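Just one protein chain is left out here, and the rest sit where they should.
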Amino acid sequence: MREEMSRDDRVFVMGEDIGARGGVFLATDGFYEHFGEERVIDTPLAESSIAGIALGAAMNGLRPIAEIEFADFIYPTFNQIIGEAARVRYGSKGSLSVPMVIRAPYGGGVRGGLYHSQSVETFFAHTPGLKVVAPATPYDAKGLLKSSIRDEDPVIFLEHKRTYRLVQGEVPDHEYLVTLGKADVKMEGDDVTVFTYGLMLHHCLEAARQVAREGISVEIVDLRSIRPLDNETILSSAKKTGKVLIVHEDTKALGVGAEVSAIISEQAFEHLDSPIKRVTGPEVPAMPFSPSLEDVFMPDSDRIVTAIQELAVY
Amino acid sequence: MGDARLSLPVRKAAITHISSDLATQISMTERFASDVIDGQRLLDLYRRMVLSRTVDERVWMLNRQGKAAIVASAQGHEAAQMGSAAALRAGDDHFYIYYRDLAVLVGLGMTAKQIMLGFQAKAGEPMSGARQFPLHGGYPQLKIVNLSNVVGTQIPQAVGSALACKMRGQNSVTICYFGDGAASVGDCHEGMNFAAIHKLPIIFFCENNKYAISVPLSKQMAVDTIASRAEGYGMKGVVVDGTDVTPVYQATAEAAALARAGGGPTLIEAVVERYLPHTSDDDDSRYRDKDELEEARKHDPLILLKERLMDGGILTEQIYEEYLREAKREVDEATDYVEALPYPDPNDFFEHVYAYQEGESSL
Partner (left out) sequence: MGFCATNDLYGELVRKVLNMKIELPQVGESVTEGVIGKWLKEVGDRVEKYDPLVEVVTDKVNMEMPSPVSGELTSILVSEGKTVLMGAVIAEIAVDGDDEHATDALKEPIPDTLEPSQADRIGTLLKDVSPVGPTGSGGHISEGPVVQRYSPAVSRLAAEHGIDLSRITGTGMGGRVTRNDVMAVVGSQVESDPTSTGVSETDNVEVVPLTPIRRTIAENMIRSATQIPQAWTMMEVDVTNLVNLREKFRLEFKRTHGVNLTYMPFTLQAVAASLKDHPGVNSSWGNNSIILKHRINIGVAVASDAGLVVPVIHDTDLLDVAGLAVAVDDLARRVRDGKLSLSDVQDSTFTINNTGVFGSVIGKPLINPPEAAIMNTEAVIKRPVVIDDEIVVRSIMNLCLTFDHRVLDGAEAGAFLKSVKSRLESIDSDNIV
């Protein structure tokens, strides 16, 4: 963000507590001092207008990055994002556009309870006109964020809270972009493909290392973009192994896994050698608070290992 | 309604300032009427109001003929719309309008043909390619944006536009039109609050026709005027007689000057009449008195302005007849022309979902 704000003075950030506080997760730490209050705008506690104002500014030539403090608080913005931002280009037949990024820390495993743990990607990913990105590694986060800021369309940029501290990785200082809508094969294998994104990537990699000791070769595809999905990579990997597992933290019904599964059964049906399986969060309205309850919700490497094994012997 | 706003004196107190700075309500009608807007300008506005009304009546008829799917009439709102638009810089200032703002578009110079394309949803419609309801979409040449049917949604967007103007160092003003119904929406509060905090160059222009579809003001709010809320946000609030083009023009010009000077937003409440049902799909006889409507008709902004121009010797019966003829000719021609056009080509159906089609690089 800092690089993009230095590179392009149309880029600015707005949101709750992002100024002097530097953001509740310190994503904008030092921005206030460096770029000034004009381009680092602390907003009132009013999520709908954060999205709506960013939208208006974007239509008028700026490139706002609006931060929703926690993805759980994004629901008041639905009208502005889904009802409005997504439709601007289509509803004006291309005469208006919304080069806007909505950043939102999401996800659980942080003892955040019902209002600081949820996954919201599916709500937005359902909407044509939006792009939805969920990086899993620091490298991808930088490259995808830069691409999102430079994109001409509204991007929902979801950052898993647990990856902020848990996942460390190389981030080159130099300029690079990661293209939106491209999945990344994080591990190559032959027996079973696992499609995942966000924090779950790391559980999947751990699971793959475990089953490798049993001789099961797992291919792991990090979707990175939830919309648009990288159909090409999804289909080629599904065809390669013929066995597919989809892992996400979000709940199962009508989720990303359902879509990935549908794409595969529509376009790679004849390559499948087993039913498609999903490991996901359970069907409760939100992730509960107490550790014992939260652990029931969060998919982990053990559950993923079991699913991979079941597919391998099918 | 029978409340205070209905009996607003048209001439003596057509503009009522309400703000923390101004403890007393000051009538400014006479000063602006003579100083700011001259007779020829008023005559031109009148001509455009006649055109707007003619288009309005025509599309309502087309709806009843089954040729226009939906019409939200501006009849009764023309003075407020025309007067405010005329006070701003077309092509420079930003107009966030809503569905009833036909006369804003005519005031800004859109033609009957362009507008008729929207009502008949035909190919070549300029604002949305007929993907949206009439008058919706964007018209960048005149910086017009009208995205939503969700009332009040445009208010934070207009604030964002004003924020961008300020950040980009432009001297442009954004005007945000909305009805009394939208004043109840949360986005209205959020947007106004933010605009006031940052002293953004924006005019909140509320066309108060006293009905949110069927719900009267008394069931929408407990305060006497919507403009009185401005004080709560720390901005200037004004009530004007929206059936009289002059005070509307003056209040808007003043708000624009304040905004350009960095003085922040103004909330203008233009009290208007709605002569027709909410839309062509509505039946106002279920909730509105005939007597009340007849009384409202007496405040028809077109009659009011015609009388004033005639009184001032600016408008003659001959010019008036010519305006009517010319408007009818333009609208007839537009109607026939548009009726003969095809609907949009469905081959374009998938265009403009994203900036780049699938397969193209987005970078």
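Residue numbering begins at 1 within each chain, and the chains themselves are lettered A and B in the order written.
Basically, a residue touches a chain if its C-beta (ideal position, glycine included) is under 8 Å from a C-beta of that chain, and two chains touch if they have at least 3 such contacts.
All values reported here derive from a predicted model rather than from experimental measurement.
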Using the contact definition given at the top, list the shown chains touched by the missing chain.
A
Pick from A:Thr179, A:Gln210 or A:Ser274: which residue touches the chain that isn't shown?
A:Ser274
Touching the absent chain when the full complex is considered, from A:Thr179, A:Ser236 or A:Gln309:
A:Gln309
Contacts of subunit A with the missing chain: which residues?
214-215, 242, 269-274, 309, 312-314
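As a convention for this text, only the chains that are shown with their structure count from here on.
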Separation of mean Cα positions, subunit B and subunit A [Å, integer]:
41
For the subunit B and subunit A complex, residues of the former touching the latter:
94, 96, 127-129, 131-132, 136-140, 145, 147-148, 150, 153, 155-165, 167-168, 186-187, 190-191, 193-194, 197-198, 351-356, 358, 361-363
In the complex, go through subunit A and note every residue touching subunit B.
12, 38-39, 41, 43-44, 46, 48-49, 51-62, 64, 76, 79-80, 83-84, 87-97, 128-129, 131, 147, 150-153, 177, 179-181, 228
